[in-house]
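Just one protein chain is left out here, and the rest sit where they should.
== subunit A ==
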Amino acid sequence: MANLPSVLFLEKHINYIAAYENKKDDYEYVMTEYLRMSGIYWGITAMDLMHQLDMMDKVQIIAFVKQCQHKCGGISSSENHDPHLLYTLSAVQILCTYDALDTIDADLVVDYVKGLQQPDGSFVGDKWGEVDTRFSFCALACLALLHRLEAIDVNKAVQHILACRNFDGGFGTRPGSESHAGQIYCCVGALAIVGRLHEVDADLLGWWLCERQLPSGGLNGRPEKLPDVCYSWWVLSSLTIIGRLHWIDKVQVLSTFLQTSHWSKGMMCTYKLVLLSSRSQGMQMNRYE
């Protein structure tokens, strides 16, 4: 592993992300307009991890975020699109990275998020009523970043997440849905944000998660599925949150990543890799598979 050209590799990624904004007529760019806000979040986070945040056009990005806030308080993926919790969280995360939360009307964001909580504690993604534990995560993460968790019924939000817990210790989209590594990340992450991790059966869930590691060293997102870098992120971060990361073989994970993506240097790279490969791997909060 020591011989791999890590510097060159990172440079390529840096240049790729830095150049991305200038390819506005590219097929890929146009077709991903509907998730632009999240794309920017992934891009600047990856750049930040590589200590290259300065290469991004901060002023332009902040202006873009401001432009995307709607009267209802919610934020959309880009201009003309409808607001949604997914992009509201991405926007708040971007502004936190730039320490520029005063760009948007945070009170309105809080109202928007609050208005999406249902009587059973769940969250819908927007006014059209799709319920999903991903949106519970978005809501809790967003309000935590704004220091406004008290605006919602946290207890009920937790109760709903716990209603999605399954026989394998994992969590699904809604009560009754099968466990899935991405969904587990959202639920475990949400519980961690509100200090309720003890509700997770860490040993049972940790076992299911560490069994996602396949003989190749890579990880899958559900039993009997193929490995994928994107799932590796959900599994590894969930294991980290519940304190069981040592239950998988880190060396094998890294060497797989290196094989597939010319990779090096420590576990933090996992995060970078996933973020960097977000486009090619289709890592989107609204499409795991």
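Keep in mind that, in the parts below, contacts are C-beta pairs under 8 Å (C-beta built on N, C-alpha and C of every residue); 3 or more make two chains touch, one makes a residue touch a chain; residues count from 1.
Throughout what follows, contacts and distances are computed from a predicted model.
Engineer: Any idea which of "Multifunctional methyltransferase subunit TRM112-like protein", "Geranylgeranyl transferase type-2 subunit alpha", "2Fe-2S ferredoxin-type domain-containing protein" or "Dynactin subunit 4" UniProt assigns to the chain that's been left out?
Structural biologist: "Geranylgeranyl transferase type-2 subunit alpha"
Engineer: Which of A:K66, A:K114, A:R148 or A:R174 touches the chain that is not shown?
Structural biologist: Result: among the candidates, A:R174 touches the missing chain.
Engineer: May I ask which residue of A:Y41, A:F171 or A:W208 touches the chain that does not appear here?
Structural biologist: Final answer for the missing-chain contact: A:W208.
Engineer: List the subunit A residues touching the unshown chain?
Structural biologist: Here the touching residues of subunit A are 25-27, 30-31, 34-35, 76, 80-82, 84, 126, 128-130, 132, 155, 166-168, 172-174, 176-180, 195-198, 203, 206-208, 210-211, 213, 217, 222-225, 244, 246-249, 252, 284, 286-287, 289.
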